[in-house]
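Only one protein chain is missing; all other protein chains are in place.
== chain A ==
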Amino acid sequence: MKAWALLQDSTAEAFNGAWPARKRATALLPRVPVVALATLVALFSLVPLGFIAWVTYDVGWETVKTLVFRPRIGELILSTVYLEVITIPLSIALAVGLAWLTERTDIPGARLWAWLAITPLAVPAFVHSYAWVSLVPSMRGLSGGVFVAVLAYYPFLYLPVAAALRRLDPAVEDAAASLGLAPVAVFFRVVLPQLRLAICGGSLLIGLHLLSEYGLFAMIRFDTLATAIVDQFQSSYNSPAANMIGGVLVTCCLFLLALEVLVRGNERYARVGAGAARPVDRRRLGRLALPALLVPAGLALLTLGVPLLTLGRWLWIGGLDIWNNEVTGAVAQTIVLALAGGILATIAAVPMAWLSVRAPGRLQRLLEACHYYVGSLPGVVVALALVSITVRFLLPLYQTFAMLLAGYVLMFLPRAMVGLRASIAQAPVELERAAMALGRTPAQALRQITLRLAAPGAAAGVALVALGITNELTATLMLAPNGVETLATRFWSLTSEIDYVAAAPYAVMMVVLSLPLTLLLHAQSKRTAGQ
């Protein structure tokens, strides 16, 4: 789930012109060392991409041709494309429909359904497919992959679309009605176009997840580029074949990112004009209320009911015996890893977050782009790069905690950035100046004012990264030292042995640890909408 950063951007930036107006502030900290640190992190975040480029150059064009231009890669690309072009439109339709029901109609229990629409995010995607495979063992291939992917990922669209619907100015819809448009026409000609940014952002997120997800598709035996890389990797650690598929995968990611920029265009759908918007009217459903209830209720059953049901069943079968010391050990290891990764990623993000608020400029934008792009790279590619580099050049570091944590920092850097940047922006330089005018040294002012105000954001960043690490599977599988078992990897090895009963406690613990993230996301999106 590299969702956090992008989601924040697609909800916040699109609708309130993002951060408070940045002033060009003369920095109080010496700028050069901060820029140097930020540059160092940016260079480090270029490692995976640089690795792919270097490997492609290193093996030579002939090898690239034989490894990439073969039917197997064609099949993989084709199935990935099918997956994307079927899953994304279905998710859009589902998310927009559901968001409209919960935000713009008087459907009974709208708030409850809104919460239930977000909650599937607390269930890791591979736990979703575990639940479905244990319920319907014959679930296989593209149709199964699309089905589970829609259920697992549609909240990524629901969240920004619902936030956007809440923020739309109802006066605009009134204006359309006064210009002679019937309600259905108002929805398609006025409401839907204004949701474009939210839909673009959410679709990009889902698209990237589909590209990088391993567990979900491996579980139902649907081959994508990502699963193929892991398979290759497990047969030989530093194979040019895996690296080349990695190159293809990265190309797909960059293509998606470019496509989103293109579709989104240079749009700004902010509310025009001043004054507070009237709260939106909710459409009366009348006799349609009952049939309308079937949509959120049915969806909640599929996305939450089925995982809860299967997990509950396995837990029942397993009884108390499956809650053994191994579960406790995995919980402890997961928490330690998650917190260490969270703190490291947040520390790594500090120089850039500080620069982007206090000293914006062209160099800052370039460095910031480096920090953000790496979050949209699949975990497999990050892991592949780190493994290959350590094996070739830094063998003592191979399969160490340091490399695992480095992988986490790369994957979750954007999450740490978002919270930090927002909270540093809450501590304007004027406050530091005021503190100095009252007799504090620059260092004291920084410590007592800025760091104090930025602390909640930093804490939120640590928590978000930590929760991301808790549910991370692919990179952990590839990078973890021997003997390190997180909840996700232990769950994975047990399900690979078809020991669904023993795997259940690990899945439950992941869901339990993930719930706070979900609640935080929902609260955040409400606050973005000014509620």
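Assume a contact is a pair of C-beta atoms (placed from the backbone, for glycine too) under 8 Å apart; a residue touches a chain by one contact, two chains touch by 3 or more; residues count from 1.
Just so it is clear, contacts and distances are computed from a predicted model.
Engineer: So which of "Peptidase M48 domain-containing protein", "GMC-type oxidoreductase", "ABC transporter ATP-binding protein" or "HEAT repeat domain-containing protein" is the UniProt name of the chain that got left out?
Structural biologist: "ABC transporter ATP-binding protein"
Engineer: From the listed residues A:Leu181, A:Leu309, A:Ile335 or A:Ala459, report the one that touches the chain absent from this view.
Structural biologist: A:Leu181
Engineer: From the listed residues A:Asp169, A:Glu368 or A:Glu485, report the one that touches the chain absent from this view.
Structural biologist: Hidden-chain contact among the options goes to A:Asp169.
Engineer: Which residue numbers on chain A touch the omitted chain?
Structural biologist: For chain A, the residues touching the absent chain are 169, 171-172, 174-183, 186, 189-190, 193-194, 196, 267-275.
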